[in-house]
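The complex appears here minus one protein chain, its other protein chains still in place.
For reference, chains read A, B and C in written order, and residue numbers begin at 1 within each chain.
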C-alpha cells in the first residue's frame, strides 16, 4: 500500500485520500447470506438488491467509472479507477453486480459506439441502474467464436434478429446484452456485426431467457432465444461487418489486457488469516485427515508422492507468476499465455488427487455430513471442467501457446 | 503342434512329415558368433556366409518359397510355407538373411511384375543368391511416404534415376532394391512408379551406399544416393503412375497382412527356459537387485507402484492379443490396429522405468562392468525410439486408430 | 507351472462359449431397447438438486424384468438352484449393464451370490435360494474410513446380537437383504439381515453418483438367529478371499461397459460437431485422446476377461489378475471420463448432457473394491508372497 502510494500522481494521491475517507464510513454491513465473490454469482433478488445498492452508493461517491469522461457519467479522472479499486479491496467492500457491463460492455461501447449511444447507455451502466449480459457463445460456436450463426437481417434502418445464445451469466437480470451477430453468411470474419440489444423489455415477446443447469446441478448460466427481435440501427456498434474487431476489444478487456481499467471492488467476507503456508497445503491437510485402509492417507508413500507432485505445481504456478515480471529471466508474453492452462489444469488435477485421497468418502456430496472437507472436492472436480472448457479450452490454449510463443503453423 | 497338425490338409500333412525328416539332420551347427534374431541384423561377411548357406540349403530342400509356382523357382505347393515355417521354428533353425526379398520384394514382384521379370528375379531371390533391400523412405518422406521425391525420368525405353533413399537395412549386401520413385511431380499419389533397380552392380558408379549410425552408436541402416542411374523399362512393376498401389502390396506383406506367407525360419539360440512368469518380470528382477539409497529398490513403494503399472501393461498386451481372436468379445480389426502402438510404447516406457530404478547406475553403458542387467536398459531406451518412429510413428498410429477404428475425420 | 501339472488349462478363448455369447447378446439387446441414454437421463437426472442426492432413483419394473430373466442367479451354482454360468459369461452380462449405467442392485446381488457360494453351507445355500427367488442383496463390510479390507468391519456380533455401524453400503435402499460382515470375538462372520429388520437403521448418504444409492447401516442390539449366520466359524475370510476376484471383475465389467459408452458417445460427437469448418475429429487434440482412451479400454477388457477366465480355470491366479483388471479399469475410466466431458466442450458441462451421468458413475466405481494404487500394492504383496508359484 505504502509502496503503491509512493508512485501516485498528485491527482491519484488526492483521490486515494478521498476514497479512504469515504470508505471509512460507507462500507455496508455484511449481508444475511454468504457474501458472493463475483458478480457472475448473483442468483437471487436478495443478492441483487444488496449489491445494486452498493454499486449505486459507490458510483454516487465517484468510485465507479472514475476514468470515464463526465459526459458519459464518469468521473473524468486519469488512471484513478486503479486507486479506487485498490482502496475498495483494502476496505473489504462487497462486489459489484454489474461485472459484464463494467468490464466488457463499457469499454466496448466507449471505443466503438456512436456519441449519442454512449451518452444514453454508459451512465446507467456505471451506476448499475441497468445490468448487462454478453451474447457471444452459441451452441454451434464455442471454441470457434467466429462461426456464430445468430442472424441480424437488415430491414431499412431496423434489424431483425433470430438465433440462440448460450453460456450467459446473469442474463435473467440484464436490461441489455452485447451481441455478436452474423450479417453476411458468405464471409466468416467480415460477416459479423456487433449490437447492443434490449433483453428485459423484450422478455416474453421476442426474447426468451432460460437458465442452464451445470454439471454440478447448480445454475449460473442462461441461454437466450431470439425470435424476430427488431432493433434500431442506432444500436449497432461500429460498421456493419466489423463485429469481429469490436469483439476483440471486448475480449481484451475481459482478459484484463484492455486499455481501460475495469471498476472492481471486493474483499468482503474474505477470511482474515487464510493459511497459505506449505504445511497448510489443502491436499496435505486432507491426506492427514483421511484414512486409507484405516491408516492416515498421508503416510501412504504413493499418495504422498501425488500430494507432493501437486504441491510442486501449486508453488510453481506462484513462482511462474513471479518470474514472468523479471526481464532478463523471462519473456513476459510467453509466460502470460501459459497462465490459464497452468492454473485451470492444476485445479482439475488437484481435485482428482483429492478424490483419490478420499477414496470411498469421495462419493459423498457437499450435502452429506460425513464428507471430508465438507464435500468440496467432488464439486471442485466437476466445476473444474468449466474452467478447462470456458474462455478457450485447454486444447485451444495449447494451440495459442504453440502458435504465439513458438511460432508454429496455425492448426485451424 | 499336434493341434495344428490336426487341421493339416493331406498335402500339408505329407509336407510336414517331409520337413521334419529333413530338419532332423540338416539344421546347421550354431555359428561362432552370437546368433542373430533377424535378417535385418546381418552386419558382417561372416554373418552373411553362414546365413546364406542356410537359406540355400533350405531352399534346395524345398522349404523356401514352397507356395510359389515352380516356374519362378518355387515349390508349387498350396499353403505349405506355413508348415515349413512352423517346423523350422520348432527345429530352432538359423534365420534367413534375405528377409526383405522374401517378405516384401517377392510378393510384390509376384503380383505386379511382368512374366519375364518374375522368371528372372524370383528364383535367385528365393535361393538367397541375390539379396534385396527396400528403397521407400527418403529424408523428406517419412510419415508421409507418398511425398517421395527420388525422380525417374523417362528416356525412350530407359529411365534415369536421381535421388536419395534412407533407412535401408542390409543395402550394403543387396543386389537389388525395390524402389518407389516419382515420375510425375504434378500428382502426389498418381505420380509414383515402382521399379526394381540394381544396386551392387552400380556401386561406385551411379549408386552410393553409406551406412547410417543410429542414436545408440550402432549401424544397421543405410542411405543410398542415386546419381543418374539408368535402368531398363523392363524393370518397372505395373503401370507408370501405379507405384502407390504397388507399394501397398509391399506394405501389406511387411505387416503380415498380405495373401502370401513369407518364408521364415528362426529359433536358433533362443534360450530353452526363458522365464516368462510374473515373478520373473524383468523390471521386478531389476528392482530387486538395484538399491535406492542403500535399500532394495523394490521395497520403495513409489518404485514398486511403477513396476506394477508396467506389469499390468505387459500382461495386458498379452491378453489383448488373446482377446482379439475371440469373436463376440472383441472386434479383431480394432484390436489389431492397436498392437504396434501398445507394444512399442510399452517397450519405451518400461525402459524409462528401468532407468529410474537404476538411478545413477543407469548412466552406465553396456560396456561398463558395473552396469545392472549388463547395461541393457539405457540401450533399450534409446533403441525404443526406432520402434515408436519407424513403420508409422506413434502419432500416425493414433491417427489410424481414430480414423479406422472410430471413424473420425482424416487429420491430413 | 508346466502344462502337464495343470488339470484345467485356461482356454485361449477365455471359455467364452455359445452360452456366454447368447447371454451377452440378450443383455446387449435388452439394455439397448429398455434403457437408452435419454431414458436413463429421465430416470435419474430429472432432479438436479444435489441436496436430494440421497434419493433412490430406479425403475422397479425394469428390475423385475431382469429378475425374470434369471440374471440374479447367473453366477449361482446349479446345485444351489442357479444358472451356474461361468465368470466370463457373467462379466459379459455385467459389461452390458454397465454400458447402460443400470441403476439397480445387479452388481451387489451378483457379488453377494459369489460370497455365499464360497461359504458353502446350508445357511448360505438358503440365502442363495432367496436370490434365485428374485431377492436382492448387498454386502456390507466397510469401516467409516472406507477400508477395502475384509477384516475391518466395525459391526460386532455378540450373543446373537449385532451392534455397530457399517459404511458405504451400495444400493442399500434398493436391496431386500444385507450380507453383513460382523466381528465375533475379533473374527469376521457373515450374517444375512433383512433390510427391514427391526433395530436396523438404513441411513442414505447424499452422493454424487446419480445411478446408485449408498448408505450406512446402524445396528442397535439387533437380534439374529443362528440360521442367519452363513459362514462357518473361522471360514468367513477364506470365503471372502475366494470371492474377491469375482467382486473385482463385476466392478471392472461395469466400468468397461460404461467406458465404451463414453468412448462411442464422444466419438459420435467428434464425428458430427463442427468447429473451424471441420469435424472435431479432424483435430489430433480430439482424435488422439480418443484413440488412447480406446486402447485403455481394450487393455482393461483384456484384463477383465483374463481375470474372469482365471476364476473359472486358474483360481490360484484369479486374485492377481483381477487386481490387474481393476487397476487397468480405473486408469481407463479416470482418463476417459475426463476426456468425455472435456471433448464435449460447453455442452459437456451441462446437466442436460448425458456424459456427466457416466462420469459420476465411473468416479464412484473407481472407489469400489480399492483404487488403482491399492490394487498395485496388493499385486506386489501377492507376487512377493507367492514368488515361486506365480
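In the analysis below, a residue touches a chain if its C-beta (ideal position, glycine included) is under 8 Å from a C-beta of that chain, and two chains touch if they have at least 3 such contacts.
Just so you know, these numbers come straight off a predicted model, no measurement behind them.
Although one chain is not shown, part of chain B still touches it, namely residues 137, 139-140, 142-144, 147, 166-167, 212-218, 290-294, 300, 302-303, 348, 352, 355-356, 358-368, 370, 378-379, 381-382, 385-386, 388-390, 393-395, 398-399, 411-412. One chain is missing from the display, and on chain C it is touched by residues 283-285, 288. Along chain A, the points of touch with the absent chain fall at residues 277-279, 284, 298, 301, 304-305, 307-309, 311-313, 315-317, 319-320, 322-323, 325-326, 328-330, 334-335, 338, 341-342, 395, 397-399, 401-403, 405-411.
Here is the rule we use: only the chains that are shown with their structure count from here on.
A separation of 42 Å divides the Cα centre of chain A from that of chain C. A straight line joining the Cα centres of chain A and chain B is 56 Å long. Chain B and chain C have Cα centroids separated by 43 Å. Touching of two or more other chains is recorded for residues 278, 283, 286, 373, 377 of chain C. Residue positions of chain A touching 2 or more other chains, listed in rising order: 300, 302.
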